[in-house]
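Of the protein chains in this complex, one is absent; all others appear in place.
All chains are identified by letter, namely A and B, in their written order; residue positions are counted from 1 within each chain.
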Amino acid sequence: MDKKVAVYICRGCDIGDSLDIDALTSVAQENEAAICREHDCLCGDEGCELIRQDIREGANALVVAACTPRFKTDTFTFDSCRTERVNLREQVVWSHEPNDEDTQMLAEDYMRMGLARAKKVDVPEPFDEEISETILVVGGGVTGLAAAIDAAGAGHEVVIVEKEAQLGGWSSKFAKTFPHKSPYRDVEPVPIEDRIAQVESNDKITVYTGAAIEKISGQPGQFDVKLKANGSNPEFRVGAIVQATGWKPYDASRLEYLGYGKSANVITNIQMEEMISAGEIKRPGDGEQAQRIAFIQCAGSRDQGHLPYCSAVCCRVSIKQALIARDMNPDAEAYVLYKDMRVPGQYEDFYRKAQEDSGIFFTKGDVTGVEVVGDSLQVAAESTLLGENIKLEADLVVLATGLVPNAADGEEIRRFNDAKAVIEKGEAGAQLDAAKVTSEELKHLDGSSILNLDYRQGPDLPQLKYDFADSHFICFPYETRRTGIYTAGCVRMPNDSQASQEDGAGAALKAIQSLRTAKQGQAVHPRWGDQSFPDFALQRCTQCKRCTEECPFGTLNEDVKGTPLLNLTRCRRCGICMGACPERIISFKDYSANIISSMIKAVEIPDELEEKPRLLGLICENDAYPSLDTAGLKRIKHSAYIRFVPVRCLGSVNTVWIADALSGGYDGILLIGCKSGDDYQCHFIKGSELMDKRSENVQEKLTQLALEEERVQLVQLPITDYEKMAQVINEFAEEIEEIGLNPFK
Amino acid sequence: MSGNGKTGKILVIGGGISGITAAVEAAEAGQEVVLVEKRAYMGGRVAQMNEYFPKLCPPSCGLEINLRRFKTSSRIRCLTLSEVERISGGPGNYKVMIKRSPRFVNDKCTVCGACADACPVERPDEYNFGLSSTKAAYLPYDMAYPFQFAIDGGVCPGTECGKCVSACEYGAIDLEMKPETIEVGVNAIIWATGWDPYDATDVAGLGFGTHKNVINNIMMERYASVDGPTGGKIQRPSDRGGIESVAFVQCAGSRDENYLKHCSGVCCMGSLKQARYVREQYPEAEIYVFYIDIRAPGRLEDFFVATKNDEKFHLIKGKVAKVSEDSNGDLEVVAEDTLAGGQVKQRVNLVVLATGLVPANGAGLQIEGELQKDEHGFLTIEQSMGAMFAAGCAKRPTDVAASVRDATGVVAKALHFCGEQSLG
Partner (left out) sequence: MSQALLLKPDSRFVEAIVKSGGGDLKKCYQCATCSVVCELSTETAPFPRKEMIWAQWGLKDRLLSDPDIWRCHQCNDCSIRCPRGARPGDVMAAVRQKSVESHAFPSLLAKAVNQAKFYPLLLVIVPAVLLALALVLRGPIEAILPFEEHGDAFYAGFFPHWLLIGFYSSFTTLSFLGLLVGLAKFWRGMAAADKAQDRAPVLGIVPSIVRIVTSTLVHDRFGKCTDKASRRPAHLLAFYGFNVLFVVTVWATIDLYLMPIVGVDSLYPFDLMHPMKILANVGGVLLIVGCVLAIRDRLGNERQSGFSTSFDWTFVWLLLSVGVTGFITEIFRFIVDPSQTTVLEYAAYTFYFVHLVMVFSLLVYLPYSKFAHIFYRTVALIYGEHSGRTKESGRPELKAAPERKMVASS
């Protein structure tokens, strides 16, 4: 339907006093605004009524020139038509000289950009797909059971897939656990049996034991699962997945310096659990009862040569085992040698309890080795609290070995598979040799996949550090790079069973959320509620595969020719594919190469005689844009030569915009995004990083055009650095003025 | 809602990171949410933090996203300056009385700031831990949500002054506002009441409150924050001087039967993080951390190791029991180096006490059946009243990521009591 664009200019909050509103009005009219009104306080009842009245009379595309879109959002949201916000307050009058020519030009340009956008964008209509509301839980340990129980409790069908013959995981192998609730002093029985019973008696939950996943294809709401379950191959559809595949103990055979393998009487904490379950703590060597038991903490953990991380539970586990050992044999003595006693929060009370036991001895100490002396063992430790290095005699040494995640590295397995494919194809040349090397170095990954996802970017989740399939975000621990698939428990971090169960519940909620959101054709976090989605004009696709490769969320698969196959509900609407596409065939209804280009072109570029540079700022709407608003709130001034265009993510910036801008006469382009690198802050994982790569070609383009490379710059700023933001802008403006104007004006 | 998932209404008590998370996660899973916060703004303690460990990223980055989630979701009702007064009923059908204190500023506020300019009254800014002041008409902080001024009824003389009323062009100020009590019916309740910093003035020998340059870790966060009292510059309170040496005193009250029996869980990482703040601003500064056990669980160990490897960073295993002040405000901290076996007397410019977390929950609340607390005052995992769940630091002292995981998890538990039950 045709657009009837209505423009509303607010005079409030210094706007009226700092700008020539009449001039602004005429700019709107020149740019085909059907209606243009001004008001002293647009956000007030009267102002809003003004707008509603026009909507009733057919206005269907609104431009509100007032404060930042981050403010009064509800007030200016009207059913059935989009509102474009022109940020005259924070980013014009509050951050520039009032009643100044440049400020006025800035306001007018923003008005033009707003109108250009309003004319182009359409209201996205959500897709409507058949969504399965069943949740698949991979792993039947304490975490998986919790996830299953809570998902079922929330009213969803659940399928549990467990590789072992029975449910329960490690918990069912342990006789006792350290306390998880007040008063946090006494060893408790493991409540796993009731959990299993709860699951088995729940008619919403289906359990496959002795089962493995053969294949998962599809997307959130439509995952088609094929299992290998003792002979049969059940197939079914689920909507979302919780991966709770748990942990395995660190391989103690690598801990020979601690005597493991040298003496049968040096055991791991897992072997200790087995003896406790068996009801007697004996020396494996000679079957004698162990009177003196030494616990060596951080055996392989907090050790750069082994596991650099802390396994988080071993301190409490050893305390528990010491107490149990004392309980089983009151004459026994337990010695605990620790690096730091890590018993956080109320668990301190459990440590206190163990200390009060006359037969348990604690000291800090760095254990340097364990020697076999006669039929007993001698533990050597340095930097102890006893004021000297010690040797300690023991009948039994228990190594508190750490946790290793039971995860598979999707991206590495993908490399391996790709290499295999190349080899099978038998293409000759360097590519083949490279493939051979890769497949050799990665052959240990063969068949290591757990989820066997049919994703071009690999059959399992990408991993964070040390093989944990965790979120990188502190605020968003359930952020996942495979939409609809959430990890929980020790597969994502070393954790005790209480925390793992809470985590299981959380993952269950996220799974539920993802499919309920998919059902409404919406995106999940961080663009929750966004109903737009990428549209591929495939007839113009050149199969360059950039979109498939660069999508951080594995949204796209490929057909044999390499044409992208969209999986809508995997998509997070970041627009990175759009930024990647050299043919610009990818677009959203309200966000496309075309829309942004037209905004860029809408700016009036003064001719060289005026000597007013024009700078373009493509900035991240999540962090840089709010930061700029805050600068405005603080009345921090910056150059009025720059025009900002907020983007969903710097990764969605298509280099064509830069080219257009430069050929259109802009003198410089500033890209402001979030931190990249190990501690990246980009909400879409690698936006700035990708932009950084792309700007390499941009630099080439600059040289082609014989332009200075300083004209395009990328900076990374955290949301809090609004003072630096203004400074960066001004420095950039000065630099460009020094370089001189763009010859293409 | 179609399909077989349950939906209902959930009350979340506390607008800190746990409460905000519980609210948005519940709303995005299709639930109606009432979020009650006693302060004038959402964000709680994390809003006062400069950076998170171990990424050293600003909390406002995540808050911005979460607050956008508020705006996007029509299902959340945020009640600031509000406290739960009474809870009755039972699982699936609670009746909750909520007392709303007046903000004296209504939704017409445009944050133009005219009221603050006109306001004659100053008040200590609790957001900056009293290290700076605001007018009685104030914006809680730069990125506050709701983005709206408030007037501190405690200090505002009211209508007899009324300068702000005439200053406001938008009729956003109403000094006649009265407290009101509203009732809501909900299926389940999530306690995300968070924590308060332990008051270190009680702790013998450490000189908090008597020695000017002995501060606590929250004050340190404020000093380091760009929107803090010094615009992000870490300084000595006594003379606004720079820092050449600083001592971090771990377990300042925590793990101590005389004060806080529990370990506060996060102070070790907190101090390591703050050590980085100091090193970044003062590359020459010497850092001394006095500790009993360094508790950096899981991958946080990496951050500990990285910090420890800095040659200007000194770890001393031994608790500080004495801090004395000299004429120019420098301090001497005394501890025993328990590994070397001798006493350490270290002169420093600034002492930061790693004070612990005290659960801040359920005070003055009338409720059928007591809230279950452990001996430390934290809410226990099982609450007797069926559909009530504790999340985050209301339950145990823990870090942001763990609180968020927990807050997400309890929403799933709350869902058990939604949908099928009818709301009275």
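As a convention for this text, a contact is a pair of C-beta atoms (placed from the backbone, for glycine too) under 8 Å apart; a residue touches a chain by one contact, two chains touch by 3 or more.
From a predicted model like this one, the values you see are computed outputs, not experimental measurements.
Asker: For the chain that's not shown, point to the residue among A:106, A:161, A:196 or A:392 touching it.
Answerer: If we include the chain that is not displayed, A:392 is the one touching it.
Asker: Residue-wise, where is chain B in contact with the chain that is not depicted?
Answerer: 204-205, 230, 233, 235, 239-245, 251, 255-259, 284, 286, 288, 292, 314, 316, 318-322, 328, 330, 334-338, 341-349
Asker: To test your reading of the contact rule: which positions on chain A touch the chain that is missing from view?
Answerer: Looking at chain A, the ones touching the missing chain are residues 292, 333, 335, 341, 351-352, 355-359, 361-364, 368, 380, 382, 385-393.
To be clear about the criterion, only the chains that are shown with their structure count from here on.
Asker: Measure off the straight-line distance from the CA centroid of chain A to the CA centroid of chain B, and report it in whole Å.
Answerer: Distance between chain centres: 24 Å.
Asker: Hey, which residues of chain B end up touching chain A in the complex?
Answerer: Residues of chain B touching chain A: 1-6, 17, 25, 28-30, 52, 54-66, 68-69, 71-73, 108, 110-112, 142-143, 147, 169-171, 225-227, 231, 255, 261-265, 293-302, 305, 317, 338-339, 341, 374-376, 378, 380-382, 396-398, 400-402, 404-406, 408-413, 415-416, 418-419.
Asker: Spell out the part of chain A that touches chain B in their complex, as residue ranges.
Answerer: Touching chain B from chain A are residues 12-14, 40-41, 43-44, 67, 70-74, 131, 133, 150-151, 153-157, 180-184, 302, 304, 308-312, 340-349, 364, 383-385, 387, 465-466, 468, 470, 473-478, 493-495, 498-499, 502-506, 508-510, 512-513, 516-517, 519, 524-526, 528-529, 622-623, 626, 630, 633-634, 674-675, 679, 681, 683, 718-723.
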